[in-house]
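Beneath this line is the structure, given in structure tokens, with notes to follow.
Of the protein chains in this complex, one is absent; all others appear in place.
Chain lettering (A and B) follows the sequence in which the chains are written, and residue indices restart at 1 in each chain.
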Amino acid sequence: MEKAIKRFWPVFVLPTFAAFLIGFVWPFLQGLYLSFCKFTTIDKAQWNGLKNYLYALTEAEFLHSFWFTALFTVVSTICINVAAFAIALALTRSIKGTNVFRSVFFMPNLIGGIVLGYIWNILLNCALTLLGKPLLSLHAPYGFIGLVILMCWQQIGYMMIIYIAGLQSIPNDYLEAARIDGANDRQILWRIKIPNVMPSITICLFLSLTNGFKLFDQNLALTAGEPNHLTEMLALHIYNTFYARSGAVWKGYGQAEAVLFCILVIAISLVQLRATRSKEVQQ
Amino acid sequence: MTRANTIRDRILSVILTILSVAWVYPVVMILLNSLKKETAITTGTAFELPSGETFAGLENYVNAIESKGFATAFWYTLVITLTSVALILICCSMCAWYITRVHTWYSRALYFLFVFSMVVPFQMLMFTLSATADRIGSASTIGSIAQRFGLSAPAGLADISLLPLNTPYGICIIYLGFGAGLAVFMFCGFMKSVPIEVEEAAMIDGCGPVRTFFFVVLPILKPTLISVGILETMWLWNDYLLPYLTLDRTKGYMTIPILIQYFRGSYGRVEMGPMMASIMLNVIPIIVVYLLCQKHIIKGVAAGAVKG
Partner (left out) sequence: MSKKLLSLALTAAMALTLLAGCGGNTTTSGSVSGSSSGAGADGAKGEVYYLNFKPEQDEAWQALAKAYTEETGVPVTVVTAASGTYETNLMSEIAKSNPPTLFQVNGPNGLANWKDYCYDLTGTPVLGELTSEDYALKDGDATLGIAYVIESYGIITNKTLLEQAGYTVEDIQSFEDLKKVAEDITARKDELGFAAFTSAGMDGSSDWRFKTHLANLPIYFEYQDDGIGTTEAIKGTYLDNYKAIWDLYINNSTCAPTELASKTGSDAESEFINGQAVFFQNGSWEYGALTAGGMTDDQLAMIPIYIGAGDEANQGLCTGTENYWCVNKDASPENIQATLDFMYWCVTSETGTAAMANDMGFVIPFKGAQESNNLFVKQDAEMTAAGKTPVSWNFPTMPSEQWKNDLGSALTAYAAGTGDWDAVVSAFVDNWAAEYALLNG
């Protein structure tokens, strides 16, 4: 059978592979090459060695956006996962209307980042005005909090679904056995539920970590990096370096920053992969 | 159930109800504001309900659709989403079947490449990808191909591109390439657990690989197809940067997320009314589709995540 399928590779593999070459492999390699160049268009690229990387690693704004992104990712990951897990626990208790609640919490996930950003921009600015406080784009701490609120609103529902699936897959025997043994709710939670949904937890942590690091649309629409690039996250910073600055050097810097960004995200994923693997071995 | 438990459940219900109201509120707020008159929408009054004086009816919606080109943007967004999802589902499931059933070094390498592409952020490719799409799009017009061979193309045909990657009709190829990672990964994950015996039986009965795939494998794949389809639709419908950089703006191609940025004037004036109307027009179809098939969507997401 394998042989028969093998002969049909032009039918099965070629379409995807050709598109993959155009849509990923070729631009990726070209991007890698250009990160060592000074260029405005691809034809006019000049080899520039490691200068772009040296610049990127010393630029204050890039480093600021890195720390801002890191802080944002940690805070939003914690908020999202704690809240999502709590709601998932509540919704697996067979309360009336569980389905309605679940649908409502999941809904924001379907709305796109740009639209979400605008919605929350209007809402939060209104709240700030009524409180007589500076607008989102004038006070970086509010911008940060706004981003966290926005991400929570969007992502909690998604993570909640995953946690619910995890919680529901715990065999009822475990829980009943524990109750018969006289375990209280807290013990059941920490000794049985949490260890058994560990795979869900790792998945959710991973998803919210990478979502946080790669965040772009929401950042653009909610604060656009204002004030003064202080709320600019890595992806937006790279985009701005690339397109908002004219001059021959900036594209090279931007591409080098993008490569560094890429390495960072890959590193996180590898750590994650290892963590998941070791968990699987334990079980 | 003990009495303490029922009381606790009651309290929980109340908390959850309050939370759900808070969850829906932002969308309701936009809906209410989109019904207000332009001058009545200010930063500080977004929480107020429209009153008799400030109620504008559907004026903002008419404005958004008539003068701002919402209908065009909606159509292009729909075309892009539907063609891309269809292409991704068919091509990637075929590719995944090949990868899982053929055990060679290159099928493994291919699998690794696809998984790798899943992690790479778009900013890494944004410039080169849009440049590639632009180049191929304009180098593959009948006119320029004919010119390369020293011929002149018939008038009227010269502008037709064989591979228009920078249009809503051809961008699906880019999405197939860039979105293949997740799809192939999920299909492979599922296919490993499908028993191979059914397929073998079909092949022994004289089915070729193509027929086996479409009549035997694809039906088994249905739940995964739904999962992948939902995840990809959520991404494509809302994607902003890729179409923004790739689509040929001189032809007026635009998607809804791009359009929403056009309500600001050069001196910072924002046409809040039509903008909120556009937001609602973007959100309403999503909510309708969601209400119609939420069971599938929630199941699909859960299944997708557990495998991912």
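Details
Following the convention adopted for this analysis, contacts are C-beta pairs under 8 Å (C-beta built on N, C-alpha and C of every residue); 3 or more make two chains touch, one makes a residue touch a chain.
Since the structure is predicted, the reported quantities are computational estimates derived from the model, not experimental observations.
Note on the chain not shown: across the whole complex it touches A, B. Contact with the undisplayed chain is limited, among A:L14, A:L32, A:I95 or A:A178, to A:L14.
Within the whole complex, the absent chain has one touching residue among B:T6, B:T39 or B:T104, and that is B:T39.
Residue A:I22 is the one among A:I22, A:A56 or A:L123 that touches the chain not shown.
Remark: the residues of subunit A touching the chain excluded from display are 10, 14-15, 18-19, 21-22, 40-42, 125, 128-129, 131-139, 224, 226-228, 239-240, 242-247. Panel shows subunit B; residues 38-44, 67, 79, 83, 87, 90-91, 130-132, 134-141, 143-148, 152-153, 158-164, 167, 169-170, 172-173, 245, 248-253, 258, 261-262, 264-270, 272 of it touch the chain omitted from the view.
In this section, only the chains that are shown with their structure count from here on.
Subunit B makes touch with subunit A in their complex at residues 9, 12-13, 15-16, 19-20, 23-24, 26-27, 29-30, 33, 43-47, 91-92, 94-95, 97-99, 101-104, 110, 113-114, 116-117, 119-129, 131-132, 136, 165, 173-178, 180-181, 184, 196, 199-200, 203, 208-210, 213, 234, 237-241, 256-257, 260-261, 272, 275-276, 279, 282-283, 286-287, 290-291, 294, 297-298, 301-302, 305-306, 308. Within the complex, the subunit A residues that touch subunit B are 1-2, 4-9, 11-13, 15-17, 19-28, 30-31, 34, 41-42, 87, 90-91, 93, 95-97, 100-115, 118-120, 122-123, 125-127, 129-130, 135, 153, 158, 161-162, 164-166, 199-200, 203-204, 207, 210, 213-214, 216-217, 220, 235, 238-239, 242, 251, 254-255, 258-259, 261-262, 265-266, 269.
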